[in-house]
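Removed from the display is one protein chain of the complex; every other protein chain stays in position.
A, B and C are the chain letters, set down in written order, and residue numbers restart from 1 in every chain.
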Amino acid sequence: MNTSAVLLMDCPDRRGLVARVSALLYKWGANILHADQHQDHELGLFFMRVEWALADAPSLLDRSLAPHPDSTTPRTSAGDFDLQGFQAEFAALAAELGMRWQLTPGTRPAKVALFCSQYLHCIADLLERWRSGELECEIATIVSNHRNAESLARFYGVPFEWTPIEPGTRPAAEALQLDLLQLLGVELVVLARYMQVLSPGFVERFPSSIINVHHSFLPAFTGARPYHAAHARGVKLIGATSHYVTEVLDDGPIIEQDVARISHRDQVADLVARGRDLERVVLSRAVRWHLDRRILRYGNKTVVFD
Amino acid sequence: MNTSAVLLMDCPDRRGLVARVSALLYKWGANILHADQHQDHELGLFFMRVEWALADAPSLLDRSLAPHPDSTTPRTSAGDFDLQGFQAEFAALAAELGMRWQLTPGTRPAKVALFCSQYLHCIADLLERWRSGELECEIATIVSNHRNAESLARFYGVPFEWTPIEPGTRPAAEALQLDLLQLLGVELVVLARYMQVLSPGFVERFPSSIINVHHSFLPAFTGARPYHAAHARGVKLIGATSHYVTEVLDDGPIIEQDVARISHRDQVADLVARGRDLERVVLSRAVRWHLDRRILRYGNKTVVFD
Amino acid sequence: MNTSAVLLMDCPDRRGLVARVSALLYKWGANILHADQHQDHELGLFFMRVEWALADAPSLLDRSLAPHPDSTTPRTSAGDFDLQGFQAEFAALAAELGMRWQLTPGTRPAKVALFCSQYLHCIADLLERWRSGELECEIATIVSNHRNAESLARFYGVPFEWTPIEPGTRPAAEALQLDLLQLLGVELVVLARYMQVLSPGFVERFPSSIINVHHSFLPAFTGARPYHAAHARGVKLIGATSHYVTEVLDDGPIIEQDVARISHRDQVADLVARGRDLERVVLSRAVRWHLDRRILRYGNKTVVFD
Partner (left out) sequence: MNTSAVLLMDCPDRRGLVARVSALLYKWGANILHADQHQDHELGLFFMRVEWALADAPSLLDRSLAPHPDSTTPRTSAGDFDLQGFQAEFAALAAELGMRWQLTPGTRPAKVALFCSQYLHCIADLLERWRSGELECEIATIVSNHRNAESLARFYGVPFEWTPIEPGTRPAAEALQLDLLQLLGVELVVLARYMQVLSPGFVERFPSSIINVHHSFLPAFTGARPYHAAHARGVKLIGATSHYVTEVLDDGPIIEQDVARISHRDQVADLVARGRDLERVVLSRAVRWHLDRRILRYGNKTVVFD
């Protein structure tokens, strides 16, 4: 289990933001593991991500450190970080600075639902990464309108929910899916080549919490059969894109993209095969970054802290 | 100077095409340097490129070779390859097989015109590659609607033609440009970030012989200011594309594409700077491949033999 | 099942090689699907790969084709390709030309053994690609010195052989493995992060038929712990390499390589994680190309026909 806390914040840019946030963390004795910030000078926005240890492992570094004269709170706490105390004081600062913020204590893994249809390469890849510890989360359920993934789900010990969708049954299927996700407390939905378009009502329920993979280099080739379209256009590179789902199809904030070189020798079937490798990689990266709280969405774009 | 001949051909696919073409080359004693073919199974088309030596350098390999029993013509010609004789016989075969073909004797470099406007990174790059011998051609003229490239042209010893374009003067400027290109016998026009749209009449005069570089990963972000559009969309990779110019803007057959990774930290100016490296590379590759007769256009696509 | 035959050949380069091979194929009525050749001018070597259909599906193209006047054998055979007849005549030609050659009728998939140790990302990836039809082969057995892969093997329905290796037991373990491979008729051994060094005696039994993945960009960082070495050297890209195994460790003919960008932020654990994606891709490509008979080994290098 992850024993660190992550604070993601963004607000209008102004002087002293780093100074005030870092002073507060210092005052509460945070042992910072990673910190990164970004300024969008054009829009006048400030973004920051800080990750610090919750269980305090006093290190050689700390022992050699003299007490800080300006610190009113003992800097090197004897035990664990006082997250509640910090959060209360930070909330006041955030309000003053007009911040949006999200504090995630890494004491429990996020609950994730994987959606898929007939193609299993993405979901098999995610499950294997999860099993090997690369993705720190709890896979609460696998949901599919087909049964292809059922044995895979059983092998990995994940509950499988078959929600077949016929013409006219999508509203009922979505209602069932939403009930299930609510019941399980799912926080992130991953569309691992799920071939159904989610309704706006579904999308609204998971703002910035549904990740999709589209098998093209967006914004080129939106919609159905992008490999066919890429082949018809005669491009020399194909791509894949992972993004947050919004109400507009294939238009949400892009998280990651990658491409592969192709040539005139490659037929559509070759594009499909090479594309599978791209899809696996861009989707799994997006999921990992989301779980690591590295992604800040603003407008229709993302900041991805590395 | 290149002392080889290149034969590019395409026709409806059928059995025995390679056998018949290679038998003919063998009969005339061609010392083949490179050969490549491609079949588009979907459209039932066959493509082939063969390159062979014109000046015959008898090698150790040849000397050890016994005469071929089926050959009526002496296989190892004492002197140079009889290009005219071969061409006459090949033309008959090509007619029988319904071939489009193009035979280029490498006895003189192609005549090229470079067009540019105010940005000089592509034209400076092409000129330096030409000077170093990487591009085998004769640069007949540099044409521009601005004077920025004039000193560069003088430094590299290339004639410079200033054809300013004001509202309403484009037809006159194009007429002048076309007269100049005809006078100089230009065979290839390279638009090295030339910021004017050519008229359909101009394009018609150089079928599959005008190469443009567009600063996006086509078909994404056609038209003006693609880096601004890419930044607004929040993509994670930017691209550049070289293509043959057709009547439809940014829609011609793609020759080469490349991409570079960007992040949320990159503003439009950063995209522009990184994009310059992509533009240089994809444009210079397209020009080199065209000069090497590696590109076969069919429909709105290209075969690029490597 | 693949219904095509593949002919791989190489010999000293000389004129007319393509003509003579293609004439023979034409004479026997081969419906060529892919053909590619390569000349190494420096060494004076010629390489060729031809793939043609075994079950003859007369196409529209064929029906419109007039009989070839020089052909003594009916070109469009009424039924299947006469592989035995062709092979007999080709063997004579090959002997005359001093060819090494390999004719593989695609009537049965190759038998493959997968070796692994404790890391399962490569073997899980290969199994999933195999299940989805991306790798056309029969996986005859999974062999491991650990039991980690046993449940995975069971899930995919592949026999699992545990051959533990302790100090001093390697000769016995290898003897057992070799007996098993012989019994099963294994033609290709894939080392999917198998952490044992094979003895020269083992390697000799499978010339150009053992594929390994090494987690570095060879020839940099041979030997153990390449990610640690890469981190210590401060490289900005990490790589992975698939290659045929020879008696010299990490020195065999390279089949495929790929790299990923890293930064100063990446610790060894990050390199290991990013490297897994590279390992999966370069190993699976090598296996697919080998199964498709696309690879010709010569000296310590490979020709990989695309």
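The criterion applied here is as follows: a contact is a pair of C-beta atoms (placed from the backbone, for glycine too) under 8 Å apart; a residue touches a chain by one contact, two chains touch by 3 or more.
What you are looking at is a predicted structure, and each value in this text was computed from that prediction instead of being measured.
Those residues of chain B that touch the chain absent from the view are 120-121, 124-125, 128, 132, 134, 151, 155, 263, 265, 273, 276-277, 281, 306.
Touching residues on chain C toward the chain that is not drawn are 38, 40-42, 217-221, 233-237, 239, 253-259, 263-265, 267, 300-304, 306. Across the interface with the omitted chain, chain A contributes residues 12-16, 18-20, 22-23, 25-26, 29-37, 39, 41, 44, 59-62, 64-65, 68, 75-76, 261.
Criterion: only the chains that are shown with their structure count from here on.
Chain centres defined as mean CA positions place C nearest to the mean of all protein CA atoms. One finds 35 Å separating the Cα centroids of chain B and chain C. We define each chain's centre as the mean of its Cα atoms; on that basis chain A and chain B are separated by 44 Å. For chain B, residues touching at least two other chains, in rising order: 41.
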